[in-house]
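My structure is below; once you've seen it, I'll send some questions.
Just one protein chain is left out here, and the rest sit where they should.
And now, chain A:
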Amino acid sequence: MDITEIERDSMEFDVVIVGAGPAGLAAACRLMQLAKEHHQELTVCLVEKGSEVGAHILSGAVIESRAIEELFPNWQELGAPLNVPVQRDELYLLRNETAAVKIPNAFIPATMHNEGNYIVSLGNVCRWLAEQAEGLGVEVFPGFPASQLLLNEDGSVAGIITGDMGIGIDGEPKDSFTPGMELRAKYTIFAEGCRGHLGKQLYSQFQLDADADAQHYGIGIKELWDIDPSKHQEGLVIHGSGWPLGGGTSGGFFLYHSENNQAVVGLIIDLNYSNPYVSPFDEFQRMKHHPLIADYLQGGKRVAYGARAITKGGFNALPKMHFPGGLLVGCNAGTLNFAKIKGTHTAMKSGMLAAEEIFAALQAGDTGGKDLSGYDARFQNSWVYTELQASRNFGPALHKFGSLIGGAFNFIDQNIFRGKLPVTLRDDHPDYAQLRPASEFAPIQYPKPDGKLSFDKLSSVFLSNTNHDEDQPSHLRLKDPTIPIGKNLPLYAEPAQRYCPAGVYEVLGEGAEARFQINAQNCVHCKTCDIKDPAQNITWVTPEGGGGPNYPNM
């Protein structure tokens, strides 16, 4: 049986939304609110690849409540899980493995002040948003990945096709084979998050990034800890940078004290690093041994682990966000404000604006498939645009001048000129092209994990509750299977072994015996391989529905 030729069932909706993150859920809620206000019938379907809403959500997170307040002015009454207001903000520069310098408040860029913000589990915020969406009449379907684009004859987007279930590792259908469905819509909103795999196809199909600077990414690795109650200070927010990163590798760490004696600790490493021996996972593990962090974690217990790539190119890298039949929202487009290290409020707002644009079109009798260029105007007239525009130099300054001078530039730009300096810094080198040959570096010897503060990769992945049915084709596709061993290994010591935070990629054997192994079952869906492979040879596609991590309150 040829799976590509198969007859598929089809369902029609007014709007289909891909991804139950903050952007997709905010769009869904806003659409239904507008329909109710105008007494109009509207069918909205939201598909999510995780086994439940929140299962694939991973973020710090300190969030601004601005978008939630706009969407649900009575959010507190509705029980939104924004329970921990930020009490205190601390920023450090780690000088070495023991010393840290606290940055005086007066020198902190204004965007990095967190008064009025909340420490949340973004997974739980999404679970709450999904309840609101369902209450408003949205059909929410977790466990159903949008695996393919559905196009009309004129090339416009007609919806998506959900993933086929029950295909064996040999690519043949099993007895349980259940073909995916066509979900047809007048308009489709793509809210897949950073490096969405349909988003990637849309970028090339409609040349969405033709006029934008190269997108930039980071990899965020995070752990959730139960810490000693006597050390817990609910509402404490700590950020910092410096050690253990260096040698052209940049990034920053976070440690937030959330509710129930839990703390979250994480490290975000910019994916434009050049040393192929860098292992973001091991950098994070050793970072936790710095006394500033270790003092809080000692005596505690690690509860959960996960990782996710972050779109951080900001304003200059924003693509065109509309195309015939659909809109791109949230991190799928790259609306994160890197100067604030926050993307939830901007993602939600971009989703709400998309909902308003689509609803206005449908209300005017639009039958779908049009290029809703009016979304641009809505976006440009919103606070998201103003905010991103003001922060446009933040990332490029750090990339160009390093954290010291770049940081000084950002202080002057953000605190004195409030982002209105008439210069725009650009950074147009894609992250994957920044790797330098391994021969220029010495391998990095990372310390052995102690099993108390630091851990190995496999026991970490175990705590992401990741699961994929073994009997299915690998969802990590190599365009050219000879590249890992033929090119990446001799030139870059195959960096996939190290940038993957879940131990998916391994080089087994040596010399002529060397072979590349992909342990796709371990994949936590962070998308780093799709971004950082120097040959751009790895394509992340959706596995069988429900596969991937099962994050708790991450």
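In this section, a residue touches a chain if its C-beta (ideal position, glycine included) is under 8 Å from a C-beta of that chain, and two chains touch if they have at least 3 such contacts; residues count from 1.
As a convention for this text, contacts and distances are computed from a predicted model.
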Seminar exercise, completed: In UniProt, the chain not displayed here, chosen among "Electron transfer flavoprotein subunit beta", "NADPH-dependent 2,4-dienoyl-CoA reductase/sulfur reductase-like enzyme", "Spore gernimation protein" or "ABC transporter substrate-binding protein", goes by "Electron transfer flavoprotein subunit beta"
Problem set entry | Hidden-chain contact residue, picked from the options A:Leu71, A:Leu150, A:Met165 or A:Val278 | A:Met165
Problem set entry | Of A:Glu139, A:Glu234 or A:Asp376, the one touching the omitted chain in the full complex | A:Glu139
Exercise. What chain A residues would touch the chain not displayed?
Worked result: 9, 11, 51-52, 55, 121, 123-124, 139, 141, 143-144, 162, 165-166, 175-176, 178, 181, 183, 226, 260, 303, 451, 462-463, 465-467, 545, 550, 552-553
